[in-house]
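As you look at this complex, bear in mind that one protein chain is not there, while each of the others sits in place.
After this line comes chain A, so read on.
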Amino acid sequence: MASSPSASSPHRKLLRSLVYWAVQRCRMSESPCRLTVSVKRPAEAASASLLGVSVSDTGVGNKLEEFLELRVLARETPVEKWDGTLLITTTGINDEAIYRYRLNLQEEISSARFTKLATTYKNHATFSGTEVCLCLSNEADADDFILWLVGFFHKILILRAPNLACELFVEQIGNAESRNVCLPQDSEDMHHSVMASSSDRLVSGLKDYTLSHGNTCDKCDTCILNRDLLKIGTGAANNVDRRKAKGLHVEVVIVIARTASDLSCWTVNSSSTQVLYFEDFVPCPISQSSFDVLVSTDWRSYGFKLKGGFIDDEGNAVLEWDDMAFARVDIAIHTYLECAMQEGQGSQQDRHLVRKALKSALSHLKADHAGDFLSCHGQRVREYVPDLAESIAGLILSSNDKEFQDECITLLGLGSDQEGLVQSSICEKMVHIIELNDTKENVDDNAPYLFECEKLDEEDGDEDMVFDF
């Protein structure tokens, strides 16, 4: 898991780590699993009352060594925010019992760190899973923490990870008016299927994310109806074919919502994009190498004018657009190892694959919607087309040579009674040429047949038009 450059609170880092390992355990089980995060919050904020947090999963049993990686985080966290204690309940599929431990990560002496608690036998029942419980301080920023947790969970749901059901419960206790927040995993996507590829699942999830305006609202009736109007670009890259590779996959999905006329509920276009970055099926702060790829990509070739980019306090990459032609651009990058709990590949490898997948997604977007994603150069050239078409049509139609006029009209595939369509026909054809050749590769392939006046001379057999006086 990438180290976060963010200023996010220790609570958030801790939860992200616990969820990360829970998800990996679920992935390892290779059978349908459940991930549940539950927060029990006292009704009133007080130093004495604590947030009870539990992260449980039905994945493979836990190896306690995993939690030792949290020692660094425990040392960074003031004791008053978290005392470093985790209560771990775990059992493997082949275990006969459910084991319980108390782990104190603040403890310097390793032998004193683990305390084994009472064991419960499973009576030949076959199941596996882990629950980690901890208590966090219930301070004034607890509201922010819970809001963040809801957002974090929403992001997990975007991935639609196969074989993983996710639930979040937030319960207010000690109050007659107890309030529960529950996040179910549902979608308006009718095409969503358990058999879909992870890339298709990400597309589906990101579409929902876009249509809920970046999870700022539950559902927007106007936008749900426009689901099919969204423009999608997907790209994937992996190194599974390489001999020494450990099977790193990168998937990139871009979802574009057009201007407000397409989606009438958005009156103001968004000029920036918070890039959703996932590692191994968990939302993570973006890696520096991936961020570098984002800001160094030649966006202009795809019609995007990138003004700049930065990594925000939460470790999210934010791209700022100049003169944005779209209402909303959402981008998700998912890098994951084929098998959970493997060693990473190194940033150089990541950078290469992320660049490849991003370029592929942008090319896909452009291939499907050539007119919308013309390069900045193509856009500038396209602006000349109406004038060019008007000039050429004018040269044809104002000529006093009827035979020439008829010839040109025929060349354009028009009938003799369709003089009025000459300009629009030239216009359409020119736009098509520009769209078709809007990549450097295409331009290079399309070796031009050049017009030179000498060719006319050969045809005419005329003298040169330079005169002596």
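One rule holds in what follows: a contact is a pair of C-beta atoms (placed from the backbone, for glycine too) under 8 Å apart; a residue touches a chain by one contact, two chains touch by 3 or more; residues count from 1.
The rule is short, and it goes like this: contacts and distances are computed from a predicted model.
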{"item": "Missing subunit (named according to UniProt) among the choices \"Protein prenylyltransferase\", \"DNA topoisomerase (ATP-hydrolyzing)\", \"2Fe-2S ferredoxin-type domain-containing protein\" or \"Geranylgeranyl transferase type-2 subunit beta\"", "value": "\"DNA topoisomerase (ATP-hydrolyzing)\""}
{"item": "Residue of A:79, A:295 or A:411 in touch with the missing chain, whole complex considered", "value": "A:411"}
{"item": "Contacts of chain A with the absent chain, listed as residue ranges", "value": "377, 380-381, 384, 387-388, 391-392, 394-396, 398-401, 404, 407-408, 411-413, 426, 429-430, 432-434, 436-437, 443, 446, 448-453, 455-456, 459-460, 462, 464-469"}
